[in-house]
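Below: one structure in C-alpha cells.
Removed from the display is one protein chain of the complex; every other protein chain stays in position.
Labels run A, B, C and D following the written order; every chain starts at residue 1.
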Amino acid sequence: MARKLVKKRGKKVGAAPGTLVHVGDKTDTVAQIRVVDYDQEHLRDQRLKDPNACRAFKSGPRVAWINVEGVHEVHTVEALGQGLGLHPLVMEDILNTDQRPKVESYDDYLYIVIKMLQYDPLQHEIRPEQVSLILARHYVLSCQERAGNVFDGVRERLRTGRRIRFLGTDYLAYALLDAIVDNYFALLEQLGERIEALEEELITRPTPATLAQIHHFKREMLLLRKAVWPLREALAKLTRDETSLIAAETRIYLRDVYDHCVHVLDTLETLRDLLAGMLDLYLSSISNRMNEIMKVLTIMATIFIPLTFIAGVYGMNFEHMPELAWPWAYPAVLLLMLGVAAGLLVFFRLRKWI
Amino acid sequence: MARKLVKKRGKKVGAAPGTLVHVGDKTDTVAQIRVVDYDQEHLRDQRLKDPNACRAFKSGPRVAWINVEGVHEVHTVEALGQGLGLHPLVMEDILNTDQRPKVESYDDYLYIVIKMLQYDPLQHEIRPEQVSLILARHYVLSCQERAGNVFDGVRERLRTGRRIRFLGTDYLAYALLDAIVDNYFALLEQLGERIEALEEELITRPTPATLAQIHHFKREMLLLRKAVWPLREALAKLTRDETSLIAAETRIYLRDVYDHCVHVLDTLETLRDLLAGMLDLYLSSISNRMNEIMKVLTIMATIFIPLTFIAGVYGMNFEHMPELAWPWAYPAVLLLMLGVAAGLLVFFRLRKWI
Amino acid sequence: MARKLVKKRGKKVGAAPGTLVHVGDKTDTVAQIRVVDYDQEHLRDQRLKDPNACRAFKSGPRVAWINVEGVHEVHTVEALGQGLGLHPLVMEDILNTDQRPKVESYDDYLYIVIKMLQYDPLQHEIRPEQVSLILARHYVLSCQERAGNVFDGVRERLRTGRRIRFLGTDYLAYALLDAIVDNYFALLEQLGERIEALEEELITRPTPATLAQIHHFKREMLLLRKAVWPLREALAKLTRDETSLIAAETRIYLRDVYDHCVHVLDTLETLRDLLAGMLDLYLSSISNRMNEIMKVLTIMATIFIPLTFIAGVYGMNFEHMPELAWPWAYPAVLLLMLGVAAGLLVFFRLRKWI
Amino acid sequence: MARKLVKKRGKKVGAAPGTLVHVGDKTDTVAQIRVVDYDQEHLRDQRLKDPNACRAFKSGPRVAWINVEGVHEVHTVEALGQGLGLHPLVMEDILNTDQRPKVESYDDYLYIVIKMLQYDPLQHEIRPEQVSLILARHYVLSCQERAGNVFDGVRERLRTGRRIRFLGTDYLAYALLDAIVDNYFALLEQLGERIEALEEELITRPTPATLAQIHHFKREMLLLRKAVWPLREALAKLTRDETSLIAAETRIYLRDVYDHCVHVLDTLETLRDLLAGMLDLYLSSISNRMNEIMKVLTIMATIFIPLTFIAGVYGMNFEHMPELAWPWAYPAVLLLMLGVAAGLLVFFRLRKWI
Partner (left out) sequence: MARKLVKKRGKKVGAAPGTLVHVGDKTDTVAQIRVVDYDQEHLRDQRLKDPNACRAFKSGPRVAWINVEGVHEVHTVEALGQGLGLHPLVMEDILNTDQRPKVESYDDYLYIVIKMLQYDPLQHEIRPEQVSLILARHYVLSCQERAGNVFDGVRERLRTGRRIRFLGTDYLAYALLDAIVDNYFALLEQLGERIEALEEELITRPTPATLAQIHHFKREMLLLRKAVWPLREALAKLTRDETSLIAAETRIYLRDVYDHCVHVLDTLETLRDLLAGMLDLYLSSISNRMNEIMKVLTIMATIFIPLTFIAGVYGMNFEHMPELAWPWAYPAVLLLMLGVAAGLLVFFRLRKWI
C-alpha cells in the first residue's frame, strides 16, 4: 500500500503557472544528462555535466537526443528548459510526474507525456514512471524519473542500425515511444499469467486470500487503465496531426505504436472482465459451500432431534407409565426410532439433498 | 445530512426569467466588493462601498478585477449587473447558486460558472461553493458565496508578479480558474487518503461502520462528479471558442487548466471504481465470516447431537433393558460415543472443514 | 399501480396516419379554449366557444395565445387543427398523449411536445401530463390534457409585464416552456427530500418497507427519465435551429431553459445513483444482521450442547457407573461443565465473536 | 424453448454470395403472390400464379404492390428477383430470414428489412417474422415469411382512401412500415401488462416461479431489442437519405415512423430497467425471508437450550446431590427456568428481534 493512488502535490496549490516544483517520489541520486548526437556518418555519446550546455543542440546540424534521468532536480530541468526555450507550463509538467499521457503542440516543438510501466513480481504491483518527450526539429529531449534500461535497445540501434541514422528526430521519438509501449506487452504477459493462475486456484481451492488477490488485481487494473487509456488519444493525435515535425513516412510507424496501444487496451479490458467474472464465481462458490454446510447440519439435526425427544419421553419419572413395564417396549421404541430415521432419510433423498 | 443533494428554489417556480432571487445557504454577513485595477506600472486595491461605482471600471483604461463575496445580497448583485450591463439571465444565474459549471457567450462578455470545493475533515464532507466569472474586455467580475482565501495567491501575484501584470483580463480569468482547479487536487489528496485508509481498515478489521463509510464516500463522489464533470466541457469550450476576448497565448494556459480538470475526473473515476470494489470486498468478507460461524456451529452440533441421543437412550426408564445390568456396558457406551465423535471428525477433515 | 408504464393505444393499430383518436386518460370534463391576444398596447383575454373561430388568429395583427385544456375532445382538436392548417400527423400527436418530448419543423410552424410533471405527495407518485405547443408566426397554440395552474404566472406577466408584451410568439412559447421546466425543480425538491428521508431511515432502522420504497422510487426515476431525457435534445434543437420563427434574442432565453433541463437530468442521474447505492446498503445491512443472529445462535448452542451431553451421560441408568457413588462427583461434574463453558467463551473471544 | 436465439444457416457457410438458400422455419404452405396496382382512378387486386409475370409491373404506368407470403419457396423468390432485376445479394437476404433490420441503397431501388413481431399470449413469447421491402419507382415488393393480416388495413385504405391513391410508391412503402411499427405498440402493451402483473405478484407473494418469469421476460427483451434497435438507424437513414425515390412530403410521414420506433425503444429500455429492479427486489425479499426464518429458529433454540440443560443437570443420577431432597427445590428450579427465559426474551427485545 506504499504506492498511493493520488499523488501529493500540496505545495503547488495556489502557485503561479509555471512554478517549478517537483511532484513525485523523492530520491537521493544525482540527475544524469546524456546526449547522443548523430548523422548518417558520425555518432557522439557524451555525458553532460552542465545542463546549460544543451543550448548547443537546440539547432545543431545533427540529430541530438538529450536524455535526463531524474526530474527531481528542479534546477537541472529549469536550466534545460531555458536553454531549449521551453514554455514554463511544459517545464512545470515535466517536474510534475502525476500527469496523464498527452500530446501538446507548441510553436516549434511537440510535448509528449507517456507512462513507463514496470511489474514488481514480489509485490505483484505495477510501478509507473513518467517519461516526458520534447520533439523538436533538431533534438529530442527525454526526461525519466529514474535510471533504467528501457532505452538501451534504441541506443544500440543508433550505434549499429542504418534506418534510424538516416531519419530525423521524429523517427527517434517514435523509437522511444515504441520501446515504452513494447514493454507494456511484457507487463501484460506477467499480469495475465498471474491472473490465469489465480483463476485456476479459484476453481480448484478458493480461499479468502484468493478474494484479496482478485481485489488487488482489480486495483492494479484501475491504475493500468488510468495510465494507458489517455495514451490512445494522444497517439492518434500524433498520427493525424498536421505538424510539419513528423514526416509522412514516420506516421506509418506511429500508426503501428497506436495499434499496439489499442491492443494493450483490448487485453486490459478482457482481463478486467475476467476479474469481474472471477469475483462472481468466488461469491457463488461461497454460497455453494454454505449450502453444503447447512445441508449436513440440517440432516444430522433433523434426524436426531425427534429421536432424542422419544428417548426423553421414556426418561420421564412418572409413576404411572404402563409402557415402561412392557417387556417388548424397549426394542419396540428402538424400532420406532429406526423407522423415524429411515423416514427422514427417504424424505431427504426425495428432496435430492443426499 | 445537513447538506442537501437538491437545493430549494421553490420561490422561483413560475417567476419571470431574470427575476432576481437568491437560491443558496442563507447567511448574515454583509457582501464585500473589492476592486483591484492595474496596468504594468500601477496597481490599486480598494474596497467598494457602493456597487454602482463599478460603472467606472466597465471600460476603464486598466484591467479591473471586481470581486464580490456574498451573493445573498440581491440588491448588490443587481446594482453590479446593471452597472456593467449584464443580461438579466446572467444576474439570475449569479444569484442562483445551484448551477452546473458552464461557459456562455454574450455579445461582449463570457459568463463562466465553476464550483469551488472545500473538504470538511470533521464531517468528511465536501462543501461546494459557486463562483461566477464575467470575463469582459476591461474587467473581470468574480462572485463568491462566502469569504475565503482561495484567490489570495492571485492577489499576491498581482502585487509582485510580472507576467500577470503585462497581460489582459483573459489571463486574469485564467489565473482565477487555475486557483480553483488547483484546489481540487488538495481535495482529492484528502479524499484519496481517507479512502485508502478505509480500504486498509476493510481488509484488516471490517465492521458495519466501514460499510457506512463506503456508502458515505460513494455519495460524496456523486456530488463531486456532478460538480466537476460539466466543467470539462466548459473549459474545452474556452480553449476552442472563437471569441476575441481570449488571446491565443492565454489559450495555452487554459489548455493546462483543462488538462488538470481531465486529470481530476480520471482520479475521481478511479476512486469511484475503487469504492465499488471495496463494497464487493465487504460483501464477500461478510459471506466468508458467515461461513466460518456456520462451520463452527455445524461441527459442534453434528458431533454432540448423536452422542446426546445415545445418552438419552440409556437414560430411559424401561424395566426390561438388559444392557443396563451388564458390567462393561457403561465403558462400552463411552467408547461407542468416542468412536462416533472420531468418525464425524474424520468426515469433517475429509470435507476440509477443519 | 393505477398509472401504467405503457399506455393503451390499441384502437390505433392499423389506422391510417392522421387518424384522430384520443390516447390517454378518459375524463368527463368539457374542453376549454381560452385565447389571449395582445400587442404592446392592448390585451384581450376571452373564452372561445367555437373552435372554428380560431381561424381569426392564424394571421392576425397581434400575438395570439390559444390555450386548450382537455385534448380528449377529438372534434375540438380537429376543428382547431383544420382552422390553423396543421398537418394531420400533428393533430394525431396532439391527441396521442403518449409521445416523447420532441421538436418537429413544419413549413410555417414548429411542433413541440413536452411533459408537465406533478408530484402526488399521497401516493409519492409522479403524474405526467402531455403539453403540445405550436409555435407559428402569429400565434402559439398550447394543448394540455387537463385544467391546471402552471401557466398562471405567464398569464399574469402578459397582463402586467413589459418585456413579454414587446416580443413575439417565440418569446411566448419560451415563457410556456420555462414555466413547465421550472416546475421540474419543485418536483425534484420533493423527490430529493423523500429519498434523503428514506436514506436516513435506511441507516437508522431499515425494514422491508424501506426496500419497497427504494424500489418504488427507482421506478419513478425510470418514468421521470423517460419524460425528461428526450427533452434535452429537443431544446438543443430549438436553440440551434435555423428557423426564422425564433429570434436570436430569444435563443439566449431558450438556452437558459436547455441549461435547466440539463441540470434536471444531472440531478436525476445523481438521485438514481443514490438509490442504487441505497439498495446495496440495504442488502449489506440484511447480511450484517443475519451475521448477528447467527452469532448469537452459534454461541448459545455451542456452549450448551456439550454441557447437555455431559448431563445426559450421568443421567444414564447403567447399574455399573462407579462415579455416581463418589461423594465429590456431582460438584466435580459441575466444575467440568463450567470449565467447558469457559473454554468455549475464550475460543469465541479469540475469534472476536464476543 | 422451441424458438432458438441463433438460427441455423449451416448450409450457407462457404457458398458463393448470392447463393439462394432459405434460412428460417420450414413450412408446407404454398407461397402466395398478390398484386394490387392502382392509380387515382383504377385499382386492380389479383393473385399471381406465375412469378415471372411480375415483369409487367417493373415499369408499369401505375403503382404496383407485389406482396409475397412465404419466402421458403426459393424458386418463387428467384423468379421475382430476376423478373424485377434485383441484385443477387438482395435475393439472398430476402430468403435468409435471420437479418438485422436495415436499409440499403441500390441503383434504382431501396432494400428495407424490418421485423414483424407477434406476441403469443400462451407461451408469453414474441414471434418475430422478417419482412423485406423493395421500394422502386413503379412498384413495391413486400415479402413475408407467413400469411398474416397486418397489411389488411393498408389494403382497405387502398380501396377506400384518397391520400394513398394520389401518392407514389414511397407513400405505399411508408404505409407498410407504419402498419408494422404500429403493431409494436400492441406488443408492448401486452408485455407491459404482463410485467406489471408480475411486479404485483412479486410484491405480494413471490415464489421461485416469479423468478423464472422475470428471467423469461429479460430474455424476451433481449430478442426484442435485437429486432428493434437497428431499425432506428435504418429509419433515420430513410428520412435523411438523398435518394430521389422518396418525396419530401413522404419524409414527414417517415419521420413519424422513426418517432414511433424511438418511442418503442424508450419503452423497451424502461421495461428492461424495471425487470432488473424486479430481480433485485426478488433477491432482497429472499434475504429478508431467510432473516425471518433464522430469527424464529434462533429465538426458540436460544431460549430452550439452557432450560433443557438445567433439566438435564437435575436428571443426573449421582447419589450425592443434596438439592434433590430439598422440598422447595423443584419449584425453585422451575422459577429459575422462567427467569432465564424471561432474561433471554428481554435480550431479544433489546436487539429488536421480537
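Note that in this section a residue touches a chain if its C-beta (ideal position, glycine included) is under 8 Å from a C-beta of that chain, and two chains touch if they have at least 3 such contacts.
Because the structure is predicted, anything quoted here is derived from the model rather than measured.
Enquirer: Check the whole complex and report which displayed chains the hidden chain contacts.
Expert: A, D
Enquirer: Which of D:K4, D:K49 or D:K352 sits in contact with the chain that's absent?
Expert: Reading the full complex, the residue touching the unseen chain is D:K4.
Enquirer: Can you work out which residue in D:E78, D:E104, D:E125 or D:E201 touches the chain that's missing from view?
Expert: From the options D:E78, D:E104, D:E125 or D:E201, the contact with the absent chain belongs to D:E104.
Enquirer: Across the whole complex, list the residues on subunit A that are touched by the chain not included here.
Expert: 150, 152-153, 157, 161, 163-164, 174-175, 178-179, 182-183, 185-186, 188-189, 191-193, 196, 199-200, 203, 252-253, 255-256, 259, 262-263, 266-267, 270-271, 273-274, 277, 280-281, 283-285, 287-288, 290-291, 294-295, 297-298, 301-302, 305-306, 308-309, 312-313, 315-321, 351, 353
Enquirer: Need a quick check: the contact residues on subunit D for the chain that isn't drawn.
Expert: 1, 4-10, 12-17, 87, 89, 98-100, 102, 104, 106, 208, 211-212, 215, 218-219, 222-223, 226, 230, 279, 282-283, 286-287, 289-290, 292-294, 296-297, 300-301, 304-305, 307-308, 311-312, 314-317, 321, 323-330, 333-334
As a convention for this text, only the chains that are shown with their structure count from here on.
Enquirer: Spell out the chains that contact subunit A while also contacting subunit C.
Expert: Chains that touch both subunit A and subunit C, as defined above, are B.
Enquirer: How many degrees of rotation carry the C-alpha atoms of subunit A onto those of subunit B, rounded to the nearest 5?
Expert: Value: 70 degrees, nearest 5.
Enquirer: Can we say the copies subunit B and subunit C touch using the same residue numbers, with more than half in common, or are the two sides different?
Expert: Shared-number fraction below one half, so different.
Enquirer: Using the average of all C-alpha atoms in each chain as its centre, how far is it in Å between subunit C and subunit D?
Expert: Spacing between the chain centres: roughly 25 Å.
Enquirer: Taking each chain's centre as the mean position of its Cα atoms, how many Å separate subunit B from subunit D?
Expert: 41
Enquirer: If a residue has to touch 2 or more other chains to count, which residues of subunit C qualify?
Expert: 283, 287, 290, 294, 297, 301, 305, 308, 312, 315-317, 321
Enquirer: Could you run through all the chain pairs that touch each other?
Expert: Going through each pair of chains, those in contact are A-B, B-C, C-D.
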